[in-house]
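Quick one: the structure is below, and I'll ask about it shortly.
Left out: one protein chain. Kept in place: all the others.
The block that comes next holds chain A.
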Amino acid sequence: MASIFVVSAERFIPLFPRLACQGVLLGCHPCFRLNMFSKGTKRKFSDGDEEISDESLVGARVASSYSLQRQSLLDMSLIKLQLCHMLVEPNLCRSVLIANTVRQIQEEMTHDGSWHMVAEAFCSAGQSPSERLVATEVLCRSREQDAEPKLFSVISYEGCREEEVVADETLCSVSVSDTVSNVCLAGRIGQCWEKSELSGVERDEEALEDSRLGSGEDEEIDTKDRASTESPKTIGQVFGTFEIKNGSPGPDSALEELFSDVDTSYYDLDTMLTGMQSAPKMGPYDILDSLAPSHSSPSIVSTPNCRSDLNELDHIMEIIVGS
């Protein structure tokens, strides 16, 4: 878990990885650092991604110390939301207070315009989608600043408190039948789009698209556009976005979102690169098969192409194997 913080923090503010790490704690430590937060003063967010010369290092440090502390507070809050003891119901009051703190930070960061940096850092992580898929379990338990609010809203409010049973492990498994986990991933991915949308920089989003997926398939951008047109424009509504997505008819749309962008790349990675497709990896395609008749989204339109290639490969394999 700690390693992910380091990676993101370094990406975010490359010159101060140590400070960022110090700001993050797992669990409860009885250590008391005088970590003063400036009260009420807003500092301009300094672009930490750029290289800063030594002479202005001190200046930059002072300017970004507030945002650094704010970021570390956000990290800490998100960990707290996830680190709940699932054996006993976690304290609702505590969860609500932490969630309100997260909201407050996000609102302020949106005001500052620094939220798009966070989104960029996440989206340009350079992880291949399959890696992200594999890392879902870790993400579910780790600090994931974009997705955490949604995950939290799934776990702590709806999941734990109400009649539905939602165990943490469920969220971390990428099983198609699990609506919750699908929505969670959809939220994670969708929120990436939303955050990009909120920054109001269309070009960045498309650049992110390309950099992340390594290809400019139309369906990706279409999916993003669709998601962005659906998404609300304010951070405050981000928590409610999950509900909107969830409210859409059936789990199909969530599944569709889930596999619309991931699936193709997955296919790219595994089939184009390796040329092999083993049985378990047929799973997503099976689902898309079932979805194809009921949806006309561009992502599904591309499916037959994938499937024809897949069939071709299977055919070749059969010939080779001779079965």
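The working rule: contacts are C-beta pairs under 8 Å (C-beta built on N, C-alpha and C of every residue); 3 or more make two chains touch, one makes a residue touch a chain; residues count from 1.
In this section, contacts and distances are computed from a predicted model.
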Hidden subunit of the complex - UniProt protein name among "TRANSPORT INHIBITOR RESPONSE 1-like", "Serine/threonine-protein phosphatase 2A 55 kDa regulatory subunit B", "cAMP-regulated phosphoprotein 19" or "thioredoxin-disulfide reductase (NADPH)":
"Serine/threonine-protein phosphatase 2A 55 kDa regulatory subunit B"
Contact residues on chain A toward the hidden chain run 25, 28-37, 39-40, 69-70, 73, 76, 80, 86-89, 91-94, 96-97, 99-101, 104-105, 153, 157-158, 160-163, 165, 167, 239-240, 242-243
